[in-house]
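Below is the structure I would like to discuss, written out as structure tokens.
Every protein chain except one is present and positioned as in the full complex.
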Amino acid sequence: HLPLSIIAGPCQLESRGHALEMAMALKEICTRLGLGLVFKTSFDKANRTSAGAARGVGLAAALPIFAEIRESLGLPVLTDVHDAAQCAPVAEAVDVLQIPAFLCRQTDLLVAAAKTGRAVNVKKGQFLAPWDMANVVAKVTGAGNPDVLVTERGVSFGYNALVSDMRALPIMAGTTGAPVIFDATHSVQQPGGKGTSSGGQREFVPVLARAAVAVGVAGLFIESHEDPDRAPSDGPNMVPLKEMEGLLAELKAFDVLAKKRAAR
Amino acid sequence: HLPLSIIAGPCQLESRGHALEMAMALKEICTRLGLGLVFKTSFDKANRTSAGAARGVGLAAALPIFAEIRESLGLPVLTDVHDAAQCAPVAEAVDVLQIPAFLCRQTDLLVAAAKTGRAVNVKKGQFLAPWDMANVVAKVTGAGNPDVLVTERGVSFGYNALVSDMRALPIMAGTTGAPVIFDATHSVQQPGGKGTSSGGQREFVPVLARAAVAVGVAGLFIESHEDPDRAPSDGPNMVPLKEMEGLLAELKAFDVLAKKRAAR
Amino acid sequence: HLPLSIIAGPCQLESRGHALEMAMALKEICTRLGLGLVFKTSFDKANRTSAGAARGVGLAAALPIFAEIRESLGLPVLTDVHDAAQCAPVAEAVDVLQIPAFLCRQTDLLVAAAKTGRAVNVKKGQFLAPWDMANVVAKVTGAGNPDVLVTERGVSFGYNALVSDMRALPIMAGTTGAPVIFDATHSVQQPGGKGTSSGGQREFVPVLARAAVAVGVAGLFIESHEDPDRAPSDGPNMVPLKEMEGLLAELKAFDVLAKKRAAR
Partner (left out) sequence: HLPLSIIAGPCQLESRGHALEMAMALKEICTRLGLGLVFKTSFDKANRTSAGAARGVGLAAALPIFAEIRESLGLPVLTDVHDAAQCAPVAEAVDVLQIPAFLCRQTDLLVAAAKTGRAVNVKKGQFLAPWDMANVVAKVTGAGNPDVLVTERGVSFGYNALVSDMRALPIMAGTTGAPVIFDATHSVQQPGGKGTSSGGQREFVPVLARAAVAVGVAGLFIESHEDPDRAPSDGPNMVPLKEMEGLLAELKAFDVLAKKRAAR
């Protein structure tokens, strides 16, 4: 039972400067707390609610920034891929390829990500049962890559709403054998809840994160931004940077307790 | 932020001897752990899946047993009531009247329970949103009784299934002002899941209880039995008596951590 | 395959005069259309969202009005009962006792209703699967009364919302053997959706009623009022009286087509 890892960063890669600043700030926090950090940011938001919404800097601009963060800060980097052709070039610049929830059943994408040899983090679809992730993980491991993570991010619950089933965490661990991550950011999303964009309930990030850590997870996924209300995407559910250290300190204490218990 | 209270006991009042033994055993455990205990058992299971299922010893037989447990063991007692006429006689013998989830909108029952002056614990219906409990609590307080508790026990999620939304705990606390209990026993029920009776997933009691305590609750409701597989009701979701001390010790540690945080 | 029956009337018994007027108006419509009519109205709304909401004229005042409607208009009458003690007196004055959805698992109420010998219409709980109604019906038939109807009125779908699963209609018919009614009024309810009262979507009454009749039902339950926006309860989902004839004429045409097919 390894200590909690943190996957954190701004939802979108807004610019080189912003990404480096965020990565540095998060690294300092996690170093002080003794928590492992994987820096997360997206070069393209390929499935925004509306076509008019900001999508990000794009693949070509992002790759050198990812590489710079890895080299200059020594941080592993995670980003999401949306089609098979992106996997190989992205794998050159990052440590973990993430499969978005909507795409978690797309066989070609899973296999292409697997074949890069990089770790693959698959988000569980909002339409899937936790035990269904065993078939998803098998698509990656069956392509020769044993290095898979699975992430819970809420399940559809009526219209424009998600619910986080905490039973899903041990069920996915047991049925997939993969480390389980809890995505506290997208679990509080209200999909489509604001008409032409998704709403969110930032105030529940600490609530659900605490629950998940007490149940027992390998890692937490938490998006953060120095000014979420001005972020180009997922603002309503990102944690303000200045609150991250307090939140992570608290979650670390729950993780230590949960893993002491599990180690007995 | 008071320490965690435990509401525990066998689902059904099977006999005087069984009730006293269970109450004594649970009292010893909670005394060793320094946890408050309310003894819970039901004199009538009024809404079993099938008419043929065992319903319990009935009101007349139960009242002296409740009184004996209170007097000889000094334990507060909780039991559920199913119609307005039961409230006054039951209130003579117990400390807390519990309103079953299916009945949480029955105005007459809520008002009759309120008028006894005893504490009233209302279980949230499987068909209610957490914020809907504010109207339910107002029916009790509006009848002159400020001593109300609310209990989360899962919400309908498709057919024959419940899900526990951990956001419901702070939402109910905030919108009702009442102490919030998490019912870890019925939250793992699979309603109607076994054809003529409800199934359950006992293995998830510690999972959901840990999550709820980490989020922060006033109390936990956990049914227990020395031999759940032979219990006349709710066997699939009761915790074996011999596992209760380990479970409660672990949950106490999470509660201490959660309330230290909240007290800052 | 008998032709469609209609259960209709104002949600609440507001006064003798109002009930008689509504009954007469609905009788004229159904007579013109050749549709059987059961007049429905409630003497007590026992589970309103808020304690402050209007509850109706009460049992004692209602019974002579029910009797008068039966005698003077020759209409069968249906009303709902909320505890076992109401069943016998209500049965003296009405033809069908209805069990509210929240109470569909209360064994004593079902048995007391059954023992009156009157027909019993049980609404499926918002928390039940359609196949679970077999156990509910068995509580009535097991008490010696074969004359049971079952009514679909939507199932919980996230918070403050219901969805109507049209598969439930043949599933209930097949598993219970009872005639199946579709309640087009409460199926469009938005439970708790207006804070201290339930909302509704009257515009979907014809949509869901048409779907249900095309699938095949024994009857339709549709509440109506000459001025729904001023009705003391369920206004948002009642059909204005002046629209009933057009709606029922259309539904009759679908019923004739559905039953011609089924008769092949």
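Going in written order, the chains are labelled A, B and C, and every chain counts its residues from 1.
Following the convention adopted for this analysis, a contact is a pair of C-beta atoms (placed from the backbone, for glycine too) under 8 Å apart; a residue touches a chain by one contact, two chains touch by 3 or more.
Everything quoted here is computed from the prediction, not taken from an experiment.
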(message) Can you say which of A:46, A:88 or A:253 touches the chain missing from this structure?
(response) A:46
(request) Based on the whole complex, identify which of A:3, A:64 or A:142 touches the chain you can't see. (result) A:142
(message) Counting contacts across the full complex, list the positions on subunit A that touch the omitted chain.
(response) 46-52, 55, 82-85, 102-103, 105-108, 110-111, 125-132, 135, 138-139, 142-143, 155-156, 159-160, 191-192, 196
(message) In the complete complex, the non-displayed chain touches which residues of subunit C?
(response) 155, 157, 163-167, 169-170, 201, 204, 207-208, 210-215, 250, 253-254, 257-258, 261
(request) Could you please point out the subunit B residues that touch the chain left off the display? (result) 157-159, 161
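The working rule: only the chains that are shown with their structure count from here on.
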(request) Specify the chain most distant from subunit B by Cα centroid. (result) A
(request) Determine the chain that sits nearest the middle of the structure, using the mean of its CA atoms as its centre. (result) B
(message) Since subunit A and subunit B are copies of the same chain sequence, what is the angle of the rotation superposing the Cα atoms of one on the other, rounded to the nearest 5°?
(response) 180
(request) Would you mind working out whether subunit A and subunit C touch using mostly the same residue numbers, over half shared, or mostly different ones? (result) same
(request) Measure off the straight-line distance from the CA centroid of subunit B to the CA centroid of subunit C, and report it in whole Å. (result) 33
(request) List, in ascending order, every residue of subunit B touching at least 2 other chains. (result) 155
